[in-house]
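Missing here: one protein chain of the complex. Every other protein chain is in place.
Presenting subunit A:
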Amino acid sequence: MSAGAARTATAVTVTIARDPALVRTVRLVAASVARRTNKDEEFVEEVRLAAGEACALLLGQSFADGSVAPGEPVAVRISFNDTLAVDVSTSGPVDVVDHPDSDVDGVEPWALLRGLIDDFSVGQDGDVTTVSMSWPL
């Protein structure tokens, strides 16, 4: 952070229903928060893509699994201070690897996220799975 560019810690949490149409809303919020870091548009674009991908993956996983109630929400927390962090979480079983027989025509979304984000992890706390990603500022 450059001297004089005072930055206060910011955190925004968005919770969406299991509707793929709402992933776009998450991307818009993520991009908006990322722009507040004063980094370039390439950075904003990466955060936008990552937040949307993680969100879509957790939505899709639960749809495919069928064991999660349709109304189960996905929560996305975007925060920044010394780093910009995006945490996407939902409850229920989540498959966090790409399978050759998954219906994505050979594209591996988890591999895309892992390739895109240096600091990427998937955590499990009881029934809740959280995809955590962060970028240094």
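Please note the rule applied: a residue touches a chain if its C-beta (ideal position, glycine included) is under 8 Å from a C-beta of that chain, and two chains touch if they have at least 3 such contacts; residues count from 1.
In this text, contacts and distances are computed from a predicted model.
With the options "NADH-quinone oxidoreductase subunit D", "ATP-binding cassette domain-containing protein", "Anti-sigma factor antagonist" or "ABC transporter permease" in hand, the undepicted chain maps to the protein name "Anti-sigma factor antagonist" (source: UniProt).
Of the listed residues A:Val14, A:Val29, A:Leu59 or A:Val131, the one in contact with the hidden chain in the full complex is A:Leu59. Residues of subunit A in contact with the chain left out of this view: 20-21, 23-24, 27, 42, 45, 48-49, 52-53, 56, 59-60, 103-109, 111-112, 115-116.
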